[in-house]
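This part shows subunit A:
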Amino acid sequence: MGNMIKLKGALNPLPTLTWNFLKLNQVDVDWDIDLNRRGDMIIQNIPRGVSVKMNGGILDNVSGAAGSLTTELMEKEKVETLGIRVEAGVCAEVPLKLNYVLGEGDGMLRRQEIVAYEGSEVTVAMDYTAGRTESGFFGIQTKLLAKKGSIIRLIKTNLLGDKYLHFEDIAGIAEDGARIELIEMELGGGKNYIGTGIELSGAKSSFVGNVGYLCRGQKIMDMNYLVRHTGRKSESSFKLRGAMRDSSIKNFRGTIDFRRGAKGAKGDEQEESILLSRDVRNKTLPIILCDEEDVEGTHGANIGRLSEDVLFYMGSRGIEKSEVEALMTKAKLDSVRRLISDQVTQGRIQQFMEEALDHA
Partner candidate 1 sequence: MALLDVRNISVEVDEAEILHGVSLEINKGETHVLMGPNGAGKSTLGYALMGNPNYRVTQGDIYFNGLSIKDESADKRAKAGLFLSFQNPLEVPGITLSSFIRNAIVQQTGEKVKFSEFKKNLKESMELLSFDESYKDRDLNAGFSGGEKKKAEILQLLMLKPSLAILDETDSGLDVDAVRTVSKGIEAYQKKKEGALLIITHSTRILESLKVDRTHILVKGRIVKTGDASLVQEINEHGFEAYL
Partner candidate 2 sequence: MSDSKAGVKDVDLSIYDFRYEEKDFYRVDEGLTEDIVRQISKEKKDPEWMADFRLESLETYRKMDIPEWGPDISGLNMDDIVTYVRPNTEMKAKWSDVPDDIKNTFERLGIPDAERKSLAGVGAQYDSELVYHNVKEEVKEQGVVYTDMESALTNYEDMVREHFMKLVPPTDHKFAALHGAVWSGGSFVYVPPGVSVEIPLQSYFRLNAPGAGQFEHTLIIVSEGADLHFIEGCSAPKYNVANLHAGCVELYVGKNAHLRYSTIENWSKNMYNLNTKRAICEEGALMEWVSGSFGSHVSYLYPMTILKGDNSHVEFTGITFAGKGQNLDTGSKVIQIGKNTSSAIDTKSISKDGGISTFRSAVTIMPDADNAKTSISCASLMLDDRSRSDTVPALDIRTQDADVGHEAKIGRISDDAIFYLMSRGISENEARAMIVSGFANPVSKELPLEYAVEMNNLIHLEMEGN
C-alpha cells in the first residue's frame, strides 16, 4: 500500500515579481502524492578518487531556484543524502552514472550532493527512466559545490513516463576558477517542475548550461533557471532549445542576477523554440537583474513556427511538412544530445525520440 502525502505551497518562485496576470511569479501546488518509495537507484562506474555514500548532507546552506518547499519536503520525509565526493586533484575520466529506474505507480524522493574538491573534475550522469505511458512521482534535489579550480559536469536525462509528476531542484556554487556544466535533456514526464540555481561566487568561476526539451501531448514543463553572479569576472552561458507540439504548456523563466561587486562578469542566455501546434502555450520570461556597472548581460530569444524558408527548402527536396517538423525537432534536441558522451544514454534518448515523434 502507498503512503499518501500532501505537498502544498509554491514552487519555482521568480527572483523578482511581475504582473500577477502572467501567472509566472510562482507555481502554486497542492498535490496528493503516493510516496511509496518504490523505484530503484543503480550506481555505475564509480571512478577512482570518487567516494559515494549515504550520509548527512553538508550543503544545507546551498539553495537554488525551486523554492524552499522541496527542502521542507525532504526534511519532513527524512530523505537521506547520497554524498558524492571527488578528492582534490582527481580527474575522473569516466562519468559516474546514477540510474533512477521507475515503474507504474512508483513514488520516490531522492537527495544528493556532489562536492568536487580543489582542482578535481567529475562528470555525473543521471538517467531517469520509466515506461513511456506510465504514471508516478519522482522528486529529486541535487546540490553541487565546485571548490577552487574544479569542474562538475552534471548530465540529466529525463525519460520518465507521460503521466509522471516530476520535480527537480538543482542548486550549485562555484568557487574561484571553478566551473559547473549542466547538460539536460527534458524529454519525458507529464508535469515537470525544474528549478536550477547556480551561484558563481568565485572569481573567474563559470557556468555553462545546455538544456534541450520536448513538450508534447498534455505535458507541462515549468522551468526556473537562475544564475547569480557574485564573483569577479564570473561568466555564464545558458542555452535552451526545444520544440512544443500538441497542447503542451511550457513556462520558462531564466534570470541572470548580477550582484554588486561582480566586476567584469558576463552572462548570456538564449532560447530557441519551435512551436508546432496551434494549441501550445508558451510563456517566456528572460530576466536580467543588474546591480553592478561593470558587467555585460545579454539575452536573446527566438520562438515561433518553422520558417517558410525551411519548409520550402525541405519541400523542394520532397520532404513532407510533418517530416520536416520531426527533423527540425530532432535537430534542436540533437544539438544538446551530442554533448552527452555516454553511448547507452545516447541510445536511450534516440529510442525515446523515435517513439515520441512517431506517436505524435
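One rule holds in what follows: a residue touches a chain if its C-beta (ideal position, glycine included) is under 8 Å from a C-beta of that chain, and two chains touch if they have at least 3 such contacts; residues count from 1.
How these were chosen: all candidates are chains of the complex that A comes from, given by their letters.
This one's a predicted model, so the numbers in the text were calculated from it and none came from an experiment.
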| item | value |
| --- | --- |
| Of 1 or 2, the one touching subunit A somewhere in this complex | 2 |
| List of subunit A residues in touch with candidate 2 within their complex | 16-22, 24-25, 258, 260, 263, 275-305 |
